[in-house]
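For this view, one protein chain was removed and the others were kept in their places.
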Amino acid sequence: MHMLLLRPSEPHGSRHEKRFRLAWTLIALLVLAISACVPAAPGAGGEGTGDSAAPVTLRVQTSIDLYAENANAGVLAMRAAHEKFLADNPHITIEFEILPAFDLYTQYLVAAEGANAPDITYQGAANTYTLARSGNILELNSYMENHPFLNPENLQSAILAVETVEGNYYGIPTTTDARLLYFRKDLFAEAGLDPEQPPTTREELIEYAQTLTKDTNGDGTIDQWGYGFMADNTLHTPHMWLTHVWAGGGDLVDAEGRAIYDSEAGIAAAQFYYDLVNTYAVSPVEVIATDYDASVRALVAGQYAMAVLGSWSWPVDILGALSEDQIGWARIPPPQGGQDATFSGGWSWMISKQSEHPDEAWAYIEALNGEEVALELGKLNIPTRQSILTHPDIQNTFVAEAGVYAAAAAHGNPQVIATQALFDGIRQALQDIIQGNADPAEAIQKAAADFNAQYAGQ
Amino acid sequence: MSLSSASQKNAQPARLEPRLRRAVTYSPWDYVWVAPAAAFVLFFTFYAAVFAVRISFYNYSLASPVRPFVGFSNYIQLWHDPDYWHAMGLSFLFAAVDVPLTIFIGFVLALMLDQPLPGRSIFRSVLLLPWVISMVIAGYMLKWIFADSTGILNYFLTEIGLDRVRWLSTGWAAFSTVVIAHGWKVYPFGMVILLAGLQGVPRDLYEAAEMDGANAFQRLLTITIPYLMPQFLILFILRTLIAFNMVDIIFAMTEGGPGNATEFVSYFMYQRAFGYLDLGYATAIAVTILLVNIVLSLVYLRVLRNRTG
Partner (left out) sequence: MGSLLANLTRRQRRSISNTALYAVLTVISLVALFPLLWTFMTSITPRELVYQWPPTLVPTSPTLAAYTAVLQKSQIPRNFLNSLIVSGATVVLSLIVGSLAAFRFARGRFPGKDLILFLFIATIMIPGLSNIIPLYIVMRQLGLLNTYAALILVYTAGNMPLVVWLLRGFIDGIPLELDESAVLDGATTFQVFRHIIVPLIAPGLSAAAVLTFVAAWNEFLVALTFIQSASKRTLQPAIQLFVGYYEQTEWTYIAASTLLACVPVVILFLFLQRALIAGLTAGSVKG
């Protein structure tokens, strides 16, 4: 380029040629400075020597960065297992392809479409069914059956249901979760409510929320909302709303893959969201633009007195900021006469059908999901394995109790290919309803009808 | 973009003998000179585009290994899809607001920065800065600033005694937020193009007009704007293309919400392709966007060309 650009004969360009040269020199210096900071790639190196096995490289696509600066105990245990695996298998090299959780699904499918899928991928439970049906991932029956720890019988029922597609098993889940009602005991006490008696029905929830909704500093705007919930643009919105549909006895899709959430229970759940914001004014309309992280912070800061959020936030994000005298958790209150229901997701390791080394890939997944790792992860969120749930370190802790709730009340993701379309329709309808732009019943019925017209049975 | 006028412009007075002129302008080797560039465009743009058009005639889902040919069924489905029309309408609305607005802002700034002002190059550099951030990252940062309850912007508003604006949780506000964010990100390009154009306006024309008693506004209307018509034309075309293809900022800021208030046709296509994995449907949408782009470009060419005379 310099040859092209820096012709000395050019009359009126000479001034900026100098500038141009200066700019590139500065950039070159910058490159040098930056490259001085470039850390050696972690996990690189480790040439296999003296081993008869042919070298194998496994590409692992995941959102977990084993070498992240703020890695939690579960990730640290995973890192130890990873390093042990590398030491035990010098002929295997692991190449991580780290992506944000919300990019994994799309990026995996694009790679698979281009016949360039990673050997191992880490996927959310919402997409297990679609991935399995697309024929892109390997069924793990022969690996899982009779495995002392990773066998299907040892899995919690809700997550087992998600990982099983047409009788085959497709994923090794790291953790599972449940949506819970969190409530601020201190704010309960302040408002004259019994801090040990969280609401047990939807009606009670509304009643308590009304008591808890306050303008604490008297400036004319409410700064403590009785109840916060997820209604932003992410999958959290349909996930959490569905708990209210199930609690009322409704369901999401039928066996033919038709949307049936426009049932009486579904309309009641939509009406519930409408009422929270518009009739009782116990939740701010801003919930439709408040992401998960911000919702947790609102709860911790006392802007929400109660909120339905995920179990994974309890050990670190919530108890890191508040004591158990200040906050508690409870089951999500069903409507009167309804049943306990929560939503349970999770993330799982899967092997691509395109992998040329499925056995090595399995060996790696097996190493990363050993009992020690599962135990550490299990302290942070609900363990996926029955044997971990009954482990002495886990028994009588939060995760064990939440695990009991999940085992009894959890529903998983639907088994439809067009999951994203299904959830997108629900999310849009709910946001319109919450803003008061649409009649709850009509909007929910229209969303279900639109889905059925275009995607039913897929 | 007068592609045909280029060659005529070269036809300068025949001073040299035709044989020599031929030696300069006619050569079969010209194809070789053009070939590398053509190869890039053919291979990485046209081929991919033709491939994409072909996909639009299939029921092509990333989630299914079976991809039957379905003829025009994706297009027919599109025709009957109210969400598509909503998204397309929203994109037209966005283009109608965003394109003139950003060009107008760029023009005003260009006029100011064209004044012989000491230190104007500092202002020029500073006002170019929004260009340096990538669209996605700008989207995340602006979402952070516009956030309803934790954003600095609402903090300012309440500090000066105004009400909070629910920037991202009301439909019209989210739409406006996207217009503001996108406008902030793209005005510098128009500013630079117009500023460059202003350098080409002959100064003696201004002086002559001034002597004829034309005021500044009249000079703007009769000299500056007509002279900048080519720049305006280019900007209108490029801006419209960008407005109809903008995904990054939506992806980072609103994800089409709340409801479907910011589900522009570009994001609608992105969702259908990479969310719903319905590539056949998505490419059919892409084809319609292409058609809109072509038609609008032709309209601009015609209108602004006639204006210039």
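Note that the chains take the letters A and B in the order they are written out, and that residue 1 is the start of every chain.
We take it that a residue touches a chain if its C-beta (ideal position, glycine included) is under 8 Å from a C-beta of that chain, and two chains touch if they have at least 3 such contacts.
Being a predicted model, the structure only gives us computed values, none of them experimental.
Looking at the complete complex, one finds that the omitted chain is in touch with A, B. When the whole complex is considered, the residue among B:I133, B:L157, B:L205 or B:L220 that touches the unshown chain is B:I133. The chain not shown here is touched by just one of A:E83, A:E113, A:E190 or A:E371, and that residue is A:E113. Across the interface with the omitted chain, chain B contributes residues 1-7, 9-10, 12, 15-16, 20-21, 23-31, 33-34, 36-38, 40-41, 43-49, 51-52, 55, 109, 112-113, 115, 117, 121, 123-138, 140-142, 144-145, 150, 152, 155, 184, 192-193, 195-197, 199-200, 229-231, 233-234, 238, 241, 244-245, 247-248, 266, 269-270, 273, 279, 282-283, 285-286, 289-290, 293-294, 297, 305, 308. Of the residues in chain A, those that touch the hidden partner chain are 1, 4-7, 9-10, 12-13, 15-17, 19-20, 22-23, 26-27, 30-31, 34-35, 37-39, 41, 44, 59, 61, 65, 69, 95-103, 107, 110-111, 113-116, 118, 234, 292-293, 297, 301, 310, 312, 317.
We adopt the following convention: only the chains that are shown with their structure count from here on.
Chain A and chain B, compared by their mean Cα positions, are separated by 36 Å. Those residues of chain A that touch chain B in the shared complex are 106, 109-110, 112-113, 130-131, 133-135, 232-234, 284-290, 294, 297-298, 303, 417-418, 420-421, 424, 427-428, 431-432, 435, 437, 450, 454.
Within the complex, the chain B residues that touch chain A are 61-65, 77, 81, 83, 147-150, 166-171, 174, 254-260, 271, 274-277.
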